[in-house]
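Every protein chain of the complex appears in place save one, which is left out.
When the chains are written out, they are named A, B and C in that same order, and each has its own residue count from 1.
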């Protein structure tokens, strides 16, 4: 942390700040400049709140330097983490495709879509049995019945299953029936749920919140790792901005940013990221090209009749075309598909 | 809902859209204009997803018209709802002040602050026993012990207590020990928690999520009302924007917007809304002047040593000065303080 | 500026950064911490670009410390600047009201509105003769004719005139005919126009750009001061966010932020800040309560027929009611109205 003094700060004021730092048991390093003095703080454990010194006399501003994340940092673990979802490895040299319906609606629908995406080249089956819905009057998912349908589709196709848990109760069931536990954007800072996910025996796919900074996303992952579960995959699914032609703004620069700071893998969800079928394929290609470890893509065999988010689902045929494109892009990044 | 056709849409394409609307059991109303045709949809129950018709041939765009909220709407209940928190009424002609420490740290601290804010004119005691923290390594609150301290402070001062519940477990305890259950910004779309709050016997203070639209805030309130709890207070606490001189951007225009649409009361939290002590008083005055039904203000008798969010807490003396200002502003809005 | 090294940075890497700093003629101050080393830079003239050292081996991040603004800073001039617009002083102990139509439409309209706002207590007449319009097909203002109408209204009512200049040509005319030159949000970083305004003999009202940071707003003011014109008033008129119930999000926390950093006065424009008549009065009261030096309010005697932005204009009667409210709020801030 760095305390920047005003130009007209007196020697007494500077000494006062130094005393305040030392009173907390930290070390103060005064850096006298041509125009003003700055005072570095060391010895603190990262838990010092930046603004604590802001109201001392003569202080212009206080600048945070160190980050609070530890276990997720490349400084702690330099090599890439590879997460294993039922035998499918994410974070290595493969581009992993998770595809399936937004919501599980019936056994027939789930099997139909699972067969189609498997045939087209998907590695994982995604689909919601528990749906977080803005309105209490919207379809909320089939729950346990939906999980059983996903498991049946896995049995037939061999595709491991990624599905969302909304609360402690559904997390117990998702952990039992699925292969990867998804924590959705709205729950990114549901810390009770994160801690429970950190004690789960299955990997966790953690989606970025709608207005989460990178630091906040990493700290939420830290909650999971701190409980002992190191199998965490991050997911960019678009953030909320003023931009009005897509449901969210897909913030793809997070992929190289994440790769620089953390060893955890990151995937991109262009379906929620755009909310519009006509943009999903284009942003999927972009997600692969920017260097994501995988993509989450909604596919429905009859999107116009889907019970949830139909308009952002690809048809199986469109998904096949997309995979053909991705097979050409993946090698540019040194990835297999 | 309104389907807008392209200028060059053919009569066949228009007929196709009309058929698609009618196939869903709705009624289509074609409105031929000089340049293009628009088709209104009626008979739907509000659950129709806007984008469902977007991919039909000849369609330019689809515009949502009706809103999904019902119980929270002034169209359902025209007169203002007045929420009663342990005898303190919010939503009527009083400007209600809830004040207290960000986090409950000790019985002595809680009593000290409660006495001071009571003496200064506060009506409710606020303070966190369960703290949602970005970092797993930060102080997470005293839990049940904290709730007991708040109850002890209520016993002495008579101030009813507002405090946050983070999950089902803490909500049970907050419902038992406090007078109003706060749902924080990070949990605004924790639908399991909202439903539980809807079955609580105490009023709920629902904070706006960091990037929630007004529609989303109202739909989250709708979750609570739909379970039978009509005692809901909305709370603006700042939204996340690019703006960099305050922790959040306090979006005060939501107050008149809420008043026009819903019968529920709304309060403003300038402490979290700005994150900086030096702006709290100014934005508190602004919150009162814009017409809020109340204010949530953090007060700590020793902000520099506070375990959580000290830098955004006012001293008791600064709070007294603020209340003096608010006593002059409240009558301008026809409110008592 | 502060260069933060990675935890695993070698002594060689640290020495390399120190050499790179010294090679630019600056002084390096290494601060060895328990976990990592940080290196302060002094001696630079503020013009050093923060990211320049980011790609050196061993560097984790680079943090900017000093700000580029000078003349606008309270560090250069501690006391408040008071700007004189035709005898009306902004920045002292008065709450100054500028009112008038969005666009000048006719002499009769201008005189009618000017008389009404004068009678209601306004100090300045505002109105656009040159209108920046998103569409080339919208009404673009009456130009010089409009300026003459404003001057005629000033002659009759005694209200000095504030009006916008869009380019060098219109600035020449505004400087000649009006009392204060407004630079609009879209031109906040039109540096050629700012420099010309800096050579004008009249005060300048500089509106914040739609997504401008405080630093950018101050740097644009710095352009004007650097050319010799110290009579600059800042203006908050709302920023662009995801928030959807008002045209812009009025960012009132900028008022105390500006007061802390700069000696320049700041006014608030709730008409553009909300875009909706039903919110203008509420946000005007909030603007006064937050401590603004003045308000810019659109008033039209027949808003439903206004050629430009009618829906955000108050009627004269609504303006009178608002002034009555403001007369009660201004003294709370120690201001006269």
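Convention: contacts are C-beta pairs under 8 Å (C-beta built on N, C-alpha and C of every residue); 3 or more make two chains touch, one makes a residue touch a chain.
Values in this document were obtained by computation on a predicted structure and should not be read as measured data.
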item	value
Chains still shown that are in contact with the chain withheld from the display	A, B, C
Contacting the left-out chain in the complete assembly, out of B:6, B:89, B:148 or B:327	B:6
Chain not shown, touching residues in chain A	211, 213-215, 239, 241-246, 249-257, 260, 273-274, 278-279, 282-283, 285-291, 325, 328-329, 331-333
Interface residues of chain B (partner: the chain not displayed)	2, 4, 6-8, 29, 31-36, 38, 40, 42-43, 63, 65-66, 75, 240-242
Hidden partner interface residues of chain C, rising order	46-47, 49, 51-52, 54-55, 68-70, 132-138, 166-169, 186-187, 189-193, 195, 209-211, 215-216, 219-220, 222-223, 226, 239-240, 275-278, 304, 309-312
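Going forward, only the chains that are shown with their structure count from here on.
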item	value
Chain nearest the global centroid, as defined over all protein CA atoms shown	B
Distance from the mean Cα position of chain B to that of chain A, given in whole angstrom	26
Computed distance of Cα centres, chain C from chain A, in Å	37
Chain centre separation (chain B, chain C; CA means) in Å	30
Residue numbers of chain B (touch at least two other chains)	211, 215, 239, 278
